[in-house]
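Sharing a structure here in structure tokens format.
Only one protein chain is missing; all other protein chains are in place.
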Amino acid sequence: MTRDLVSGGQQIHAPDDLKSLLEEIHQQAMKITEGHVADYIPALAEVDPELCGLTLATLDGEVFNVGDTQEQFSIQSISKIFGLMLAMERLGEDLWDRVKMEPSGQAFNSIVQLEWEKGIPRNPMINAGAIVVSDVLVSRYSASKNAVLSLVRTLCGNDNVYADNIVHQSEKEHGHRNAALAHLMKSFGNIDAEVDELLDHYFWQCALTMSCENLARSFTFLANDGICPFSKKKIMSKRDSQRINALLSTSGMYDQSGEFAFTVGVPAKSGVGGGMIAVVPDFGVICSWSPRLNSYGNSARGMYMVRELANRLGLSVY
Amino acid sequence: MTRDLVSGGQQIHAPDDLKSLLEEIHQQAMKITEGHVADYIPALAEVDPELCGLTLATLDGEVFNVGDTQEQFSIQSISKIFGLMLAMERLGEDLWDRVKMEPSGQAFNSIVQLEWEKGIPRNPMINAGAIVVSDVLVSRYSASKNAVLSLVRTLCGNDNVYADNIVHQSEKEHGHRNAALAHLMKSFGNIDAEVDELLDHYFWQCALTMSCENLARSFTFLANDGICPFSKKKIMSKRDSQRINALLSTSGMYDQSGEFAFTVGVPAKSGVGGGMIAVVPDFGVICSWSPRLNSYGNSARGMYMVRELANRLGLSVY
Amino acid sequence: MTRDLVSGGQQIHAPDDLKSLLEEIHQQAMKITEGHVADYIPALAEVDPELCGLTLATLDGEVFNVGDTQEQFSIQSISKIFGLMLAMERLGEDLWDRVKMEPSGQAFNSIVQLEWEKGIPRNPMINAGAIVVSDVLVSRYSASKNAVLSLVRTLCGNDNVYADNIVHQSEKEHGHRNAALAHLMKSFGNIDAEVDELLDHYFWQCALTMSCENLARSFTFLANDGICPFSKKKIMSKRDSQRINALLSTSGMYDQSGEFAFTVGVPAKSGVGGGMIAVVPDFGVICSWSPRLNSYGNSARGMYMVRELANRLGLSVY
Partner (left out) sequence: MTRDLVSGGQQIHAPDDLKSLLEEIHQQAMKITEGHVADYIPALAEVDPELCGLTLATLDGEVFNVGDTQEQFSIQSISKIFGLMLAMERLGEDLWDRVKMEPSGQAFNSIVQLEWEKGIPRNPMINAGAIVVSDVLVSRYSASKNAVLSLVRTLCGNDNVYADNIVHQSEKEHGHRNAALAHLMKSFGNIDAEVDELLDHYFWQCALTMSCENLARSFTFLANDGICPFSKKKIMSKRDSQRINALLSTSGMYDQSGEFAFTVGVPAKSGVGGGMIAVVPDFGVICSWSPRLNSYGNSARGMYMVRELANRLGLSVY
């Protein structure tokens, strides 16, 4: 840990202290019962709402797990980061002609804004932006799903990552709003591939299942200027890693991103499966998961746990 | 300086090195001639477009000035921070029932979004939000202008801060869009005072004139967890200081806030007078000023100088 | 009557038949209790909700009255026609550079659309359009209120028409949305006068009180190619009279205009005071009044009475 951490006025040094803090916060979180499990597709609606995991992976290579951290869950929008990484690698700066980097100030699936902005999504963390990213992947990679799988497996150091086929198919059947976004962008000339093909990739990517621990490990490079602290591999340049963190800071938490910056103050990304990752530069990555969502689509327990941990340890970057 | 700074791969230790870097960047900036001086009121349009100042005030109490850093200019929207500070002090958490903390994804003076959100502005950095803040000030302070003056003079350690009367009057005459915002919010019940009275305060506040050096000094407390490094006074709690930085990060640079986070990565606020302040936590505050604005309303030279300085010194918080 | 009228398959010739039909319809209408009296200002909220009047003034100079047809009520938006007439007279074709003639597809007081259309209202029957018309009146008439009074008194043949001072003042106090519309248009350069002055005229005009009979008489010229059938005076050209009818057909009944054309099929204008006038070309004018409004702001009983009368007599122009 390269940062000095403070909890309740006292310096926290020992891993034992951190573990106790996580356990205490997890225990408090279990009392929260507000919110609703995502039910727009049956496969998600069936998840046990009481499940709750909290992982902290620090840059010295330690991983603290409390609760259901080995359960596989649908990572949903958290996958947008993986897609973005591959699209940045393939397109470079040209990517930003096709998707902007501004907060949207609208719902994540807004079609109104897309019309105003003539088919150029506000950022890659809203659905429209991630669909453009998927278009890049299916157009520029010979096997776009394999490219994603390979990246994810490398990042988390686990070859056992798959997409859930039932979720994948279910998303396709119910994904008419996303199809509307894709067709609208295609009418503006911002989609190259066939809509069906890119949506297949997009929904597949959303259907990836991972555990808290795997997710936390995957994103530690973002807290470490682009270098994975476990494998010591350089995943991307420091600059690109900071850029992704900037995007997550302004746009990662749906229409609660501003409040999250205000009350927590670290780059983060959530998904409607109930997962959330929070990047603490120079310290590590927190991953929380619990299926019940607040009105913004963020996990109610996850919000509590990450905010509490950040405040107790003084993690805000601001 | 509590941060280690790196420029071009080399550690910068000495003040002389910093001074040279600022001079080099300022010299490059002087070559930029793109953009247009704000001309929506005559008083602003008359400013010499070539003026250009760059100040860096660090937490060890050093102040580096290059170019026109002692010239007084119209701080315009940068004043929104001063207003917000007083409103937070007076209303506490209740303030956030009347103005949110989310990025807007719209022009700073959008009335469309205000209608959708039923008179609750997205954040205090857009005009509608700052007008609500002005309403709080005129309603809760017996002499709201004095309260602002007193705060500003304390922060910059200079009793010679005034509002420019010509700019103030000119804003009032041309401020019909802001009047529309205020009346719309009043129709939704989110304005207590008389519209004319609060707009008088709002326009007066925008008409404050300050120099680069004064502005840089004023906001050092935001880089220092709420404590002014010059006077050692506690201006606000660490938590509130981080919250303001979070707001500036997601919403301080008009509709270029996302790009600014992406390419620079520090909390910042600009004004149509051509000024900009950038807060670097644990390091100091940069203030730039040059009147020609890019299409987003941010100073073209200022953007260059702050971005360059941040990148060369590795100042991004992400 | 220059039209052949059919009721229930039978020709209606005699005035007695018409009178019975109106009485029957009025009686049915009295059973309707849905809807709510406008309560955005106290003065309107106090009206007895049970009042109900129905007048038919035909082109042969006959006037049929049933129910509370001599009661004075606040004509509100029906006054927009009077204002428009004077503005058309004064500005001629130039008026249509400042206000369009297209249906709005939005609420009557929408500010969103006004922003999109850069301060040019969609038509003179929505508030923004009527405010532009009021701007023309206060700018082009030395005494705009007198001009309106004089027109109205001539049209209805009654010198006893006044604005209700309590309603007028009350509208001014609560008219912040209209002030927002006016200021927004002024920011776009589409308002000449001082906003306070033109709003004073606008609210005064809305506060005119008239009876069903007076209103029905006033607008018979619209059913008679511009000539008043009572006084035989030419009020305006046939062309202008048809143009006003066209506007009423597409935009006279708030966001229920399409449904009204669909189910009734004649030019009409309603007001939130519960009044409504319907123009039947070559036949006459119907005026109904009853204070309880449906969700669109049209009188619930009035809608029933006018639709029933139009359907029973086959009055649709289509």
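Lettered A, B and C in written order, each chain numbered from 1.
In this text, a contact is a pair of C-beta atoms (placed from the backbone, for glycine too) under 8 Å apart; a residue touches a chain by one contact, two chains touch by 3 or more.
Predicted model only: the values in this text are computed from it and were never measured.
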Touched by the hidden chain, restricted to displayed chains: A, C
Given A:Met30, A:Ile111 or A:Ile166, the one touching the chain that is not displayed: A:Ile111
Residue among C:Thr69, C:Ser144 or C:Ser251 that touches the chain left out of view: C:Ser251
Residue ranges of chain C at the interface with the undisplayed chain: 100-106, 113, 122-123, 242-243, 245-247, 249-251, 255-259, 261-263, 265, 267, 281, 316-318
Chain A residues touching the omitted chain (full complex): 110-112, 115-116, 176-177, 179-184, 186-187, 195
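Basically, only the chains that are shown with their structure count from here on.
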Chain contact topology (line, ring, star, complete or other): line
Same or different contact residues where chain C meets its copy chain B, judged by the half mark: same
Per-chain CA centroid nearest to the all-protein CA mean: B
Cα superposition angle of chain A on its copy chain B, in degrees to the nearest 5: 180
Of all other chains, the one whose Cα centre sits farthest from chain B: C
Distance from chain C to chain A - Cα centre to Cα centre, in angstrom: 56
Chain centre separation (chain A, chain B; CA means) in Å: 31
Between chain B and chain C, centroid-to-centroid distance (C-alpha), Å: 50
Residues of chain C touching at least two other chains: none
